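Here it is, the structure in full.
With one protein chain held back, the other chains of the complex are shown just where they sit.
For reference, chains read A, B and C in written order, and residue numbers begin at 1 within each chain.
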């Protein structure tokens, strides 16, 4: 059940066919989900509730053909590698990875290895991959470093278009959102001939603040009704940060946007997050990247092998960019709701449990507020 | 009638005594409101619906004693001078002005003149004032350049603490918000011993998108019910940009924040704007500045006259910054609602009319959505 | 006499025909120079040593047709309006002005007035002009606010291609550089079919630090040999900031650069400044803007009147951008030297004198260091 299946229509625009980032032609998503063991936390052994998600930006050789991209930091208590290059050259040079906070490095280097392998280890292949993270240490043995290069390669092999698994999958496996079980979510919007897709790894926020389409759902379903995993973390004398957590947002579009226009879209992810009730707390790593595949055939990062002095491009006229901006705000809001609805109750290390957001209860709350008539 | 008078309580924090930016000790606000003439637009003659608002940041010599500050751009189709200095040195060096788009220059230079006068034209007085703007050309003869230095000096003389006039005053005189009459609004929040105040000049947004405390008020009060001034602009074959417009947000706090912490607060203004339904359209100048008076006695911009090699400061521990961040998001949302409620219906040039948001109608809509029980 | 006339060839690239920013086709420069009175400073009366310089970016209707642009802040103790729009939309929307610190406002509003006039005050004309400044208060009655709108209009009327007056002209009239007389300077470089031009208003730096083409000229011509105006300022008990001051740098090119590429060029202005010996002192406003005319026909800032959903562009392939980057570093260095060589000794308010850099003496120093063999 996704938001629209419940009759919750965020915003005023129409989604794409799958209502997913994969509605943008050529975009593929792959997950490796790692769930193993139960019981007390034993660093290095488990329990394991983590994974890696990859977003492949186009259907060409992603290791040598970049696409235009931009980024935004709503709050920087997080990591998203590769941003200096995106900001400097406006280019996303390969596959985006999302994982847990302590596995960014292994995913990053494994993506470079994949690039090198794809080119027979030929000289001069190099990369500055973008890998983001959120913290799953409430449920997962994060200091066990369970994500390995092979998991990254598996996610790459699994990457496909079509419907995307949401919730407790890939990098989102062990994530918590508004003190419910969170994880991966996606949505899309049509803008004339173009599509805007959003994928989030949602791991942020206090219950009390949760708004869904403006309805104060968090107050209607307080932690006294559906308990919070952070209370259990707190009881263990570990660090309880219900308002911490983070969200990574990936925006894809086939509109021919220039890099600075992509950055504008990236900032609108935060507007969707704000509508959910977040104020982007100190502990959050709210980092967003947007890429646009409407211009293809761009030259690789470096080297001297492109005989073209200039390339021809198209650019969306700014006077017509508004629907693309709005699509990101709407799409982000809906992607987060989809993550919440898809995620199933999960019990992780030390028996800590993050409960699913119950769809029937949500519908009842929405009706109490004059929605879903 | 302000939002709280209607029973609308945005967020979960308590406002200060006046629920205004002037709850921050030492902060003063002054308006010069210019309303003159009716009928067709005659550039240079009128009709005039504009003005200037000044925010005085503290009770000392604001021309020589700066306070820490930070800024954020949500969308840059606007002007807010002085930002390079705020970003570089983290300091706000004087009074902030807000006016219409075409009067930023006169207000800026007049503020420098005021600084020079305050110091008997003494040598070495100079300044980089912060002056922001939104566009009031739908109601005002903006190309008539009706704001003069004397209006700036009058606003400075009028600057006072205490309750602040909202709505059609000062820089907000001719502004339009969500296709209702907009203008100046303010709100505040208590954070322990500290106060966070927000003042906005609200001039943005489409009716359809308006959410108040999450309730889709804009859809409930469409332009077919309460007509939009932009439709009248459009009928005149002038430029209709209902989704354009802009919002300037000023945040004040007496918490001892460092400059980078002020910048974090500034970004949260945009989260309040997002909750109102805005997606920060292309045509908007959504520029925000936050200043903190919790550290005083900072040295002036330049010169070699401070014998102190270092100064002692206090800094809010980041682990405790969350309520300050949240206060900005909440306070912005409420300040915008206050602007909408305070602004009265205004007819400007060419008979164009921006209607007030009717308080009774708003209450009815909120009740329909399970609020104000 | 300019640097090349003395045999000083900065860098390894060739200049354009005029070795000026006007080598970029369509770029025009106009100055209004205000020199009046002598003797003691009487605020409001004089002496006057100031002015305004305008850079017109292309040969079309600059008020409605923008060009791509980017900006960089090396040090922000200064003002350059319009930067938020340049950073957001990557567009320069009109004429750039340069003047003294306290006249930015009047120049800004006058440029808007010029835009409105050029369009018969038609509705919907508006602008966010870029106006920069450096401080000429050591020689000029800066608190007299002697720059008036008419001076801006005169500079616009005077704007022309061809050779550019350098030194004590326009905005550069009262400027001081490395404790010599400074002001306006320009240079250009050829990059294949393209040209890169730089124009500076140079008003920064300590004598001791001055390097010309790497030669420590400042040490060879100390203030004991050629006295510093700042010592005279100091003797007056006014503020002496020999290491303060500022530099505004404008880069123009006809290469088809995108906005983010323009920003990269803008940052390289600072590399030229660094080679001159500056470390970008606290008191400096070192703000740079670069624009590229290689893509024309871009849509105006706002409104809904462009029927084109997309526009076709060209973009310099990044692999070939290096000479453009290098041209800015070289061109800036040479433009500053040109400003120093063109500026003539000037006596300003209170009899303060800024001495010219003597060309013969410079040649001798260069020869002592193995140059100009």
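Definition applied: contacts are C-beta pairs under 8 Å (C-beta built on N, C-alpha and C of every residue); 3 or more make two chains touch, one makes a residue touch a chain.
Only a predicted model underlies this, so the values are computations on that prediction, with no experimental measurement involved.
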Residue among A:33, A:77 or A:322 touching the omitted chain: A:77
Among C:18, C:325 or C:363, the residue in touch with the chain that has been omitted: C:325
Positions on chain C where the hidden chain makes contact: 12, 74-75, 208-209, 211, 213-216, 243, 264, 267-268, 270-275, 278-282, 318-319, 321-322, 325-326, 328-330, 368-371
Chain A residues touching the omitted chain (full complex): 41, 43-44, 73, 75-89, 101-110, 112-113, 116, 121, 123-126, 128, 131, 135, 137, 142-143, 145, 236, 238-241, 244, 282-283, 285, 287, 301-305
Touching residues on chain B - with respect to the absent chain: 87-91, 192, 256, 258-260, 264, 299, 301-306, 308-320
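One rule holds in what follows: only the chains that are shown with their structure count from here on.
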Rotational angle, Cα trace of chain A fitted to chain C, multiple of 5°: 180
Distance between chain centroids, defined by C-alpha means - chain B, chain C (Å): 33
In chain C, residues with contacts to at least two other chains: 87-89, 301-305
